[in-house]
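Removed: one protein chain of the complex. Kept in place: all other protein chains.
Naming follows writing order (A and B), and every chain is counted from residue 1.
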Amino acid sequence: MPRSLDDRETDMIKLYDFELSATCYTVRLMLSLLRIAFERIELDVYPGREHESPWFLAISPSGELPVMNDGGGVLTGVPAILEHLTGAYDPSGRWNPRDEPGVRHGIAQWLAVAGQLNATAGAARLHDTMFQAADIEACRAGAHRSFRALDEHLWFAEQSGHDWLCAAGHPTIADIACFPPVMLSEEGGISRLPYPAIRRWTDRVKRIPHFTPMSGIFNAAPLAAAPTSGRRTSA
Amino acid sequence: MAAGYTPDLVERWFAVARTEEVVPRHVVQAQLLDQEIALWRDDAGAVNAWENRCPHRGVRLSIGLNTGTELRCQYHGWRYATGSGQCTYIPAHPTQKPAATMRVARFGITEAHGFVWVSLGTPAGPPQGPATGCEHATTLRSIYTEASAATIAACLLRGYRFALDPLGADESSPDAVVVAEDAYTLRAKSSHAGEREAAVTFFLQPMGASQTVIHGLLTTHGVAADRLAVLRHHHRQMTALRDAAESR
Partner (left out) sequence: MDGGGRCVRDDACPAGRRVLRPPQVESLLWDDWHVVAEFEQLRRSGRFATALLDVPLTLELDPDSGTVLARAGDEPLASVRIKYGFVWVCLGEPSRDIVEFPECGDADRLLGTAGSVRVAVSGLRAVENFLDLSHLSFVHAGFLGEEPLTEVKPYSVESSPQGGVIATGCRVYQPKASPIAREGFDVDYTYAVLRPYIVVLYKANPVEQHRRDMIALFVQPVSAESCVAHLLTCYLEHGVEPAAVRRFQQFIFGQDRPILENQLPKRLPLTPAREIPVRADMASAAYRRWLTDAGIRYGAIPAAADPAA
């Protein structure tokens, strides 16, 4: 929820943000998972189009959100911001492992997929909710193609004992980047009924400690305290 | 709704999910003969197949919470008990016992051969199994297909391929005959030289007139050395089947 500007502390990370934006939520989610306090500067993107106003274009010439200012350095877009946050604020090194080439390459691929998901499922959602112009049939068709591939990947990952997009044994920024446009897909008319592996994965993402939802996303039921059998459960 | 479907479709079992996919604290969203179903397993292991609609204000139960003993509707928090589907708690009236009429409609459900089976009616016997002499069974990945069950069956009857080509070259030439047991159950039996008899039984789940889920059960005499390679081979076959059916 919006924090009053009176609470501003000048050293804090500043996030230029819009509540209903899936890409802004991606960054808010990462900040929550990393337990980083930040100052949220919320723009009236819709209907006010504040991201096109001169004051914001002076900060971010592309007019795109999310934009982050960390100690004077301005970063735009999900990949750059996630790279920066995990580089600077993840002592565990687990969210974006740099010393495992297989995982690193996987993360790069999935960040690209996340971009595609935002361009298809995300654009369909903005069209269906906030009148944003889009070739809606092409967006939905593109989203379904991506979802088919994603569901297949997750299914085979489960068969190999993995719960996440990258075979790292724990979630990475690949999961965080792909989760929002997938989770919000139904707002753009893209049902997840044909993608049961995706539906299991979204539950798992919601159970990551310090997960936070956004307006339109619900929390998952917690798992039982102790496993009921020796069989691996999808946690 | 099952309205408009003949009794032979209503009064029979259809596979709707692999058993291992109905995981704890999760609700599977399924569809059979145009009826949406909320499929979930309680913490004791029992499965439920409910109409995917809260009887209060019609919200899908598949977006609700599986607490292990109840489904909780996302709208007003109403809770429905596993097994009976009876509403046990209405948060707006916390001290009142919900009326017996507050109950989710339930469908027949059972588990067999690695699948969860649902019926919109009350079938007499258990689901038909693979009927092969093989002792090992593996469920394959279910394939969601934008085509009718009849179209898929017609494509399947052209043949199937068991032999894994290690070089991944020609995987399109069939080496197995496919026989239809009924409109929704087909069987491919391998006859490839050097292969002990293996079979894949295909169970078609009609979601609606032009959407079908293809479930597959692989039965073999021995356990494959490379399980993943076998799964991937059959997956390639089944996605090719899906693509052929969708392009008709």
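Just so we're on the same page, contacts are C-beta pairs under 8 Å (C-beta built on N, C-alpha and C of every residue); 3 or more make two chains touch, one makes a residue touch a chain.
Here the structure is a predicted model, which is why all the values come from computation and not from measurement.
When you scan A:130, A:149 or A:224 for touch with the missing chain, the hit is A:130. Within the complete assembly, residues 1-2, 19-20, 42, 44, 46-49, 128-131, 186-187, 189, 214-216, 218 of chain A touch the chain that is not shown.
Chain B meets the missing chain through residues 1, 3, 36, 52-53, 55-60, 63, 74-77, 90-94, 99, 101-102.
Throughout what follows, only the chains that are shown with their structure count from here on.
With centres set at the average Cα position, the gap from chain A to chain B is 31 Å.
Across the complex, chain A is touched by residues 17, 21, 23-26, 28-31, 36, 43, 45, 63, 65-68, 72, 74, 141-142, 144, 228, 231-232, 235 of chain B.
In the complex of the two chains, the chain A residues touching chain B come out as 152, 155-156, 159-160, 192-197, 199-200, 203, 218, 220-224, 228, 233-234.
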